[in-house]
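Omission of a single protein chain aside, the complex is shown with its protein chains in their original locations.
Take a look at chain A:
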Amino acid sequence: MRVLVAVKRVVDYAVKVRVRPDKTAVELQNVKMSMNPFCENAMEEAVRLKEAKLATEIVAVSVGPKQAQETLRTALAMGADRGVHIVTDMRADQELQPLAVAKLLRTVVDEVKPDLVLMGKQAIDGDNCQTGPMLAGLLGWPQATFAAKLEVADSKKEVTVERETDTGTQKLQMGLPAVVTADLRLNAPRYATLPNIMKAKKKPIATRDAAAAGVDLAPRNKVTNVTDPPPRAAGAVVESVDDLVAKLKADGLV
């Protein structure tokens, strides 16, 4: 079974993002970038499938600027066999939107011919949560999103996925090939170890230009304004339940 894992380079999860003074975008200059956390879960799952001898090859793909190569190197250090880098300078949290990414990933799927596509459920910059489902739609493949557990059938022709939803866990069974997006509880991503980082340097990364992929990359949405969320108003301390009820009523909340 061949697995294709899509990973995205985003602002590091621990960074306190700031809005640019012109309020058009988030400030990315000199800001720490890392692999999207949910993509780490997707990558980890692929490596576990390979360790369980259910997968024979893992291909990592990333759409992004020159530096996205580092994200691919991390994927390779975690255990991917080779990488595909689709290069574009379009901002991944603005002009480059899920539909375009899904179309680009489809070209990679057509070439790599994976049995399973894994990716994070959403990227923490756009929070769109669309790329996986759009890709499945374009391919006409079954999909399972927010995967918290993934089991491959002995036949290697079917997977069972447990999905996290707001109302509980849903179990889906589907034939391969399929698209599965990863949630945090799917696994605990491993560290990149020194020996693996050394090995990763020798693994191949094929580069290609997004503009040359023959795909319509034009954004469908335009970001008009980016602002900070309003600061939290200070709370008020009340002395009794009666006071609380009175305050809630006065504020028109009940």
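Keep this in mind: a contact is a pair of C-beta atoms (placed from the backbone, for glycine too) under 8 Å apart; a residue touches a chain by one contact, two chains touch by 3 or more; residues count from 1.
As a convention for this text, contacts and distances are computed from a predicted model.
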Missing chain, UniProt name, options "L-idonate 5-dehydrogenase", "IBH1-like N-terminal domain-containing protein", "FAD-binding domain-containing protein" or "Tubulin epsilon chain": which is it? "FAD-binding domain-containing protein"
One chain is left out of this view; which of A:194, A:212, A:237 or A:250 touches it in the full complex? A:194
Selected residue (touches chain absent from view) among A:4, A:35, A:105 or A:179: A:35
Touch residues of chain A, complete complex, unshown partner: 12-16, 30-32, 34-35, 37, 67, 70, 74, 77, 188, 191-195, 197-198
